[in-house]
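Quick one: the structure is below, and I'll ask about it shortly.
The other protein chains are all here in position, but one chain of the complex has been omitted.
Chain naming follows the written order as A, B, C and D, and within any one chain the residues start at number 1.
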Amino acid sequence: MNSIFEYFADIFHTVKSLLTGMKVTGRYFFSPGEIVTQQYPENRKTLKMYDRFKGEVIMPHNEHNEHRCTGCGICETACPNGSIEVLQAKIDMPDGKKKRIIDKHIYHLGMCTFCGLCIKSCPSDALAWGQEFEHAVFDRSKLNKTLNQPGSSIIKDIVE
Amino acid sequence: MDKATLKERILGLVPDAEFQENKQFLTFIIPPAKMHDLSLRLKSEVDLQFDYLFCLSGVDMVKFLEVVYHLESTTHKHQLVLKVRTEDRVNGAVDTVCDIWRTAELHEREAYDLMGIRFNNHPDLRRFFLEEGWVGHPLRKDYVDEVNIVEL
Amino acid sequence: MKEVINLPVKNIEEEEYHINMGPQHPSTHGVLRLVVSLQGEIVKSLKPHCGYIHRGIEKMCEKDTYPQIIHLTDRMDYLSAHINNHAVCLLVENALEVEVPERVKYIRTIIDELNRIASHQLWWCSFGMDMGGLTCYFYGLRDREKILDIFEESFGSRLLHSYYTPGGLMMDIHPDFQKNVKAFIKYFRKKIKDYDDLLTGNMIMQLRTKGVGFLSKEDAISYGVTGPSGRASGFSCDVRKHHPYGVYDKVDFKEILGTKGDTFERYMMRMNEMHESMRIIEQLIDNIPAGDYTAKMKAVLKLPAGEYYQRVEASRGELGVYCISDGNKTPYRMKFRSPNFSNLSALDHISRGVKIADLVAIGGSLDYVIPDIDR
Amino acid sequence: MNFSIYDFTSFNQWIDKFLNDNLPAFWAIAVEMVIIGVAILLFYALVGLFLVYAERKVCAFMQNRVGPNRVGPYGFFQTIADFIKLMLKELIYIRNADQLLFNLAPFIVIIASFMAIAAIPFAKGLHAIDFDIGVLYVIAVSSLGVVGILLAGWSSNNKYSLIGAMRSGAQIVSYELSVGLSLVTIIILAGTMQFSAIVEGQANGWFIFKGHIPAFIAFIVFLISSTAETNRGPFDLAEAESELTAGFHTEYSGIKFAFFFLAEYMNMFIVASIAATVFLGGWMPFHVGGWAGFNHIMDFIPPFVWYIGKTFFVIWIMMWFKWTFPRLRIDQLLTLEWKYLLPINLVNILIMAFIVLMGWHF
Partner (left out) sequence: MSAESLILFFIVGAFLVGFAIVFAHFAAPNSSNPQKAEPYECGIPTEGLTWLQFNVGYYLFAIIFLVFDVESVFIFPWAVVMKELGMTAFIEIVIFFFVLGLGLLYAWKKGALKWE
């Protein structure tokens, strides 16, 4: 007798638990306001990334096409993957001395793991995170970027 | 059991164990021949009960290969580090402990695969990560692979 | 005279055959290959084959400086990236005997627990999918998104953060961090009821998991099965309790311990841990002390020669970092005792004699992350 | 000619008469056949395409997603795009597969569903064949499709497929019984196996209300077991994607795969229409005793709409099942049938017979 009671109790509990589950999905079915899908390419205009979003490493330039990079190469040694190459050039200073400045700051985006050590280690805060995240290209060589813009120069008050 | 008494206890079990200074754990270097016996007793004796092998690492110290066993007792909460050394870099072998601590089976396979330390009586000593027929053991200091290892 | 033909008598009971679950299989959560010996639908034994995504992180560590190692540990168990980072940071701090500011400890603890919740959410939805309930997957990911948004706001990335550095943090938390975390806890306490209604209470799921895939306490200890999977068997292995780090010694939380050791118990462990993690966060979130977000560290970190071992409780079990330093700025040998590696070793033992559908459920309940096994 | 959308009988007779008047007898039948064939084919394709779309939308809404929304308004043409894609995909021939059986399997699953559709009454006068053993016929034919699944799994030369096929074998031997017996419950009440007569019998109330408790239990049992028979929902063990990757159709590609997919949806449509016909009054409108005005409004809705509405309601419930529950294990599948559904069914039949004898039904 007891087992028969258990048999029906089983059926009851099973049906009850299944209905509880169906209640959840049923509720979401009838509440389209809960939909969380983002319509990505359409919402490109309104899509705002967070301020600290790590899209890529950039070198901010001011309106006079000046950056803060001295070309010291600390970021190059800090990078664990070798995704930064700093090429230096020598220029003649007015006082006759030769001074090393940055020629090209090459950033291999394809090798970057976004650890942020270059930005953290930079003594003159020349590097920063960019918000751009649509990095897909057809040719891998396009991922090698030169961060300092052509013709740019260093901001005057940066001391090494 | 505190460190001092545990030290006495281990030295009582294996008199020729070599004590090694370490701030964190009590560390002993055990002769390879005695390792299996010692492990059995470490696990079974009531006041020791080292039933949890929480780490097994192979280390290449260039002069010798070393297997490091990190042990803990879940009842007495004391820890112990044992080391076994073998100087033969080609056929160097130590006794397996995977019949005592089952987790050692995969850890020993890993150590064999990457470090080239053989384990006697291991039930299934094959390469674990690398494919059969791979030449060399990558975690060794003298391993060269110009294709896959890129020096920056 | 009649010819007597001797037909080979085959015993069906004995005939086994092998199928491969993985490397490209919907249930393996990564590229793990399990060669399963089957007899009918019953699993006789299985052999794991790993290494499909082995990256040699331990070898790479030998040429990286300590701050550079952090970004490699992210990529081991990518679902508990922060906790992996924490292990290496603690190792370096303890070796150098650096006292990190209280603020850092609080923030790290909160973020570890958030990371644990996020990881368990992903486990929950993939477990549901393994059981055949696809809807679970979307609910789990929907709620995990909220945590990832908090992470992204504070550290800029969603999965691989590299947020901890030896001595502190990369940057201070976002000003909205506390507010958002509190909002999330409020939100998730509501949504976790859906989880219970949809899957936990479901009779089909309970029938499929209760009494299936039993692992005894002795075996759990012997196999080194830690984390929720080990605690389901009654193996008290919570590193947060036994070897406290961060501010775990200051918060009040229970170590969730099970007794039955079956698949359902392993499931319940993680469900309860999510509640417990929320409790921990609630205790800490309003009390983050003011202060610096990093301790003063030298420019080049050199660990004194010697051996160091650091254990933390990652979301899947005990993560150990074993480091041998020869006094240089790079470690001589770095070994990660990854929780999934040990948990995987018990899979063969657990799954003998179960059906192939149960194997998937057991795999889901052990919750292995393959990059952590392969390292 | 005058016919109404409420009764297709006169329309059929008109076509029949028109053809017979203008053509010799043989050609009249031939043209009639072609018309019916094209109509059925179109209907079949439309329902199949719509159901795939509906399934994707329903599961999307249950999962807080939007679902297909790229092709056409609200993604309405998504399945057509999918169909074109599948038509243009390569058919891969598997080494060592049993080519004959491998190619035969999609034929069997599709033909079985076509044969089943023949007996379903869509509206008054709108059914192809009105068997006097309609219920028995539909049960017999719809279970044929599983043979196709069995063949597909067996012939694929793939271990996952084999396990899937064996599981579907277990499903055949179990759930056919429950489907049959739950329909018997209603046949007792209706006293006939002819679909048109069953529907006519529900003019003054659907059987699910007329037979109250036993009819409702029979409806539930029918829903569960027919879900299992169509390899759907929590019973999709033959294609359990987390265990067997895709089960019996792992090796099928392109349009052959599409046919399994189509057949699954059509089988769902068939069992849903049987449920709608037998339990929910087929194309009969919903009436409430005494509410003359309400009943009149209900009568105004064409029978075909009633029929489609009820069918899609049942289909929606089956989709709801699928997107809520985790999958059963094979032994639980058999336990459910033999230890729960079968005894309940047998007792239910007796209760129903007793109620009918005593005249306690409405």
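Observations on the model:
In the analysis below, contacts are C-beta pairs under 8 Å (C-beta built on N, C-alpha and C of every residue); 3 or more make two chains touch, one makes a residue touch a chain.
In this text, all values refer to a predicted model and were calculated from it rather than measured experimentally.
Within the full complex, the chain left out of the display is in contact with C, D.
Only one of the listed residues, D:L46, D:I92, D:A203 or D:I297, touches the absent chain: D:I92.
Of D:Y160, D:W283 or D:W306, it is D:Y160 that touches the chain left out of the display. Contact with the omitted chain, checked across D:T250, D:T277, D:T311 or D:T324, is made by D:T250.
Mapped onto subunit D, contacts with the missing chain fall at residues 33, 36-37, 40-41, 44, 87-97, 103, 106-107, 110-111, 113-115, 117-118, 128-129, 131, 135-136, 154, 156-160, 162-163, 166, 169-170, 173-174, 176-177, 180-181, 184, 187-188, 191-193, 245, 250-251, 254-256, 258-259, 330-331, 334-335, 338-339, 342-343, 346, 349-350, 353-354, 356-357. For subunit C, the list of residues touching the undisplayed chain reads 10, 12-13, 15, 17-25, 33, 39-42.
Everything that follows uses one rule, which is that only the chains that are shown with their structure count from here on.
The most central chain, judged by C-alpha centres against the centre of all protein C-alpha atoms, is C. Look at where the CA atoms of subunit B average out and do the same for subunit C: the two points lie 24 Å apart. If you average the CA atoms of subunit A and of subunit B, the two centres end up 41 Å from each other.
The multi-chain contact residues of subunit D, meaning those touching 2 or more other chains, are 62-65, 323-325.
Contact of a single residue of subunit A with at least two other chains is seen at positions 18, 21, 24-25, 36. Listing the residues of subunit D that touch subunit A in their complex gives 58, 61-66, 69, 320-321, 323-325, 340.
The touching residues of subunit C, when paired with subunit D in their complex, are 17, 19, 25-27, 41, 128-135, 137-139, 142, 198-199, 202, 204-205, 207-208, 355-360. Against subunit C, in their complex, subunit B makes its touches with residues 22-25, 27, 51-55, 57, 59-60, 68, 70, 74, 77, 101-103, 105-107, 110, 114, 128-131, 138-139, 149, 151-152.
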